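A protein chain is absent from this complex, but the other protein chains hold their places.
Per-chain numbering from 1; labels A and B assigned in written order.
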Amino acid sequence: MRVAPKPVQSFRDDFTYSNSDEAIERFPFPFVEDEYRYSVNIESHTPKGGTDSIYEHFIDIDEHYLSEMAERAIVLEENPRRCLSMGHMALAGWDFLERMMVSLSTDYPQYFSLRRDKDQWHWENTLLDIQQDFVFGDESTLPMSPLDYMGRQVQGDFALLDQRDNDLFMDAGMITCPADWSLAFDAGMSFSEWHGPVPMAHSAGIFDRALKYLTAIPIGSPARRLNWTLTVNARMDTSPEKYPDWGHERTTVTAENVAQKVYLRVELQIMDRMPRSNALLFVIRTYLISLEDIATNPEWAKRMHRAMKTLPQPLIDYKGLTRYHHLVVDYLAQFDR
Amino acid sequence: MQSEAPSAVTSRPVYAPIIIDSCSDNDVFICENLMSEQMQSLYLKSKCPAKTALCITSDDTDIAVDGVAEKPIKFQKISDFLGSLPSLVKPMTLRSRVYLEGSEPFMWRLYGMFLAQGMVAEQINMQSPVSNKRSLFCTHCFSVTDDVTTTVAPCSGCGRLLHVSDHFSKRHAAYFCYQVNAEDPNDVPQVQELT
């Protein structure tokens, strides 16, 4: 049985976030080889892994739902510009709302329900105790823009990319738990521009190929890939915006606390074509797991040790691991003997 | 010595040598401060039926240029120029071209203005920036600090000491910057001249 959303835990201050045994078991472990290198690791986003797998549904709602929604509310309250949408992206916002409402109510009828009578829609989210009557396409009937409204009710960050000239543009999104990039800064950029800081991948042709794939994604055939980094403490909001608040945590890792303090942060990224606007939806569904919890699976710990040990220096620096990478390798070494 | 290698960050603009497009029906040359000799020679090369030279300078000096028949039109500030932009672009077509000279943030700010008027990137030509001045986008308070020539520079909005990266936003005409000593307050690298 999929674990029902737990009471709210925190991703800041006292960091009460924890994973149940079930959550550990279903964690999307990203290392498929002993050496990690960038690749065009895209596959079709179809169910795999059976019931309760994180790949069972279009969007995975798990035990951290309430905690993540509470965290997101704090971030947006503090800085509303973490959600933005340019004028020409209004229709894409409705596409997004529809995609989410339809898939959540189909996949999790016990939590969400949607009734539609032409343009008259009724939405219920029992987890957050929300009920809303509104007219589809009429923003004045919702408390806020459709992207903002629905983004606050779904786990994951969201970018809506406008597609033109065979390229994608970062023209709308709600990004409250990024791995160190800023939507406000990247707004309006093209695919290759917003990937500007990524080392090694451009010259390997990875982005050119990925872009050609993405621009050809048709309606109803979503794709997915995994990305990963490490985070100190179970902090969701590792944004540049808040870096002055969390940067110092990178100096607090020691040989004694590394297993509890360092988290593997995995992003399940989903790319889906929006039918009315032709925009591409990019979902970043983030999972956090401590090294200690990874070590409960010896195969994972061993594999991760190898991947960390052979990680190229440019990637170590780019991902911000320079100060404590060696501590992670040393800790994991005991599982690879 | 700093190496001349282009930045590894692909969002950093690269500037190709300008070639005057002989098919254009309307050429506009805009310079920050005085027109360089190079720009004057481009201006003279243009055989376009309609051409305009503009200087945007807060300086009081005379901007007359030898060899350029008509004296360039002068504006004190970019904001003054903005007011006359609609009448400037009104006769322009898909064939027209704009040539820009000045610091990098100056050129990209104008670029944004012309884009808003419907121009496309290929119609806007930029010289290599005349200085190493950059505008900084502070990702913590979102303010933009102008005229910076060093990395590790204070933010004009929140006062934090910023590291200046090579990740560039055309829309903000500025570089991605973050607090340099957020991880360790005592670890402030030496100030370096930007290239």
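In this text, a residue touches a chain if its C-beta (ideal position, glycine included) is under 8 Å from a C-beta of that chain, and two chains touch if they have at least 3 such contacts.
In this section, contacts and distances are computed from a predicted model.
Q: Any idea which of "Putative spermidine/putrescine transport system permease protein", "Phosphate ABC transporter ATP-binding protein", "Fe-S cluster assembly ATPase SufC" or "Oxidoreductase" UniProt assigns to the chain that's been left out?
A: The record names the chain that does not appear here as "Oxidoreductase".
Q: Touched by the hidden chain, which of the shown chains?
A: Contacts of the omitted chain with visible chains: A, B.
Q: Hey, which of A:K48, A:R81 or A:K212 is the one touching the hidden chain?
A: Spelled out, the listed residue whose C-beta touches the missing chain is A:K212.
Q: If the hidden chain were put back, which of A:T16, A:S44 or A:T251 would touch it?
A: Reading the full complex, the residue touching the unseen chain is A:S44.
Q: Quick one: say which of A:P80, A:P275 or A:P298 touches the chain that got left out.
A: Checking each option in A:P80, A:P275 or A:P298, the one touching the absent chain turns out to be A:P275.
Q: Of B:S96, B:S135 or B:S169, which residue touches the hidden chain?
A: B:S96
Q: Of the residues A:D13, A:D165 or A:E299, I need the one that contacts the missing chain.
A: Residue touching the absent chain, from the options given: A:D165.
Q: Determine and list the chain A residues touching the chain excluded from the picture.
A: 43-44, 46, 88, 95, 162-165, 205, 208-209, 212-213, 215-221, 223, 275-278
Q: On chain B, what residues meet the omitted chain?
A: Counting only chain B, the missing chain is touched by 21-25, 89, 92-97, 117-123.
One rule holds in what follows: only the chains that are shown with their structure count from here on.
Q: Where the centres are mean C-alpha positions, what is the separation of chain A from chain B, in Å?
A: Centre separation, chain A to chain B: 36 Å.
Q: Considering only the defined contacts, which chain B positions touch chain A in the complex?
A: Against chain A, the touching part of chain B is residues 8-12, 137, 139-140, 142, 160, 165-172, 176, 178-179, 182-185.
Q: Provide the residue numbers of chain A that touch chain B in the complex, in ascending order.
A: Touch list, chain A to chain B: 81, 182, 184-189, 192-197, 199, 202, 240-244, 247-248, 250-251, 323.
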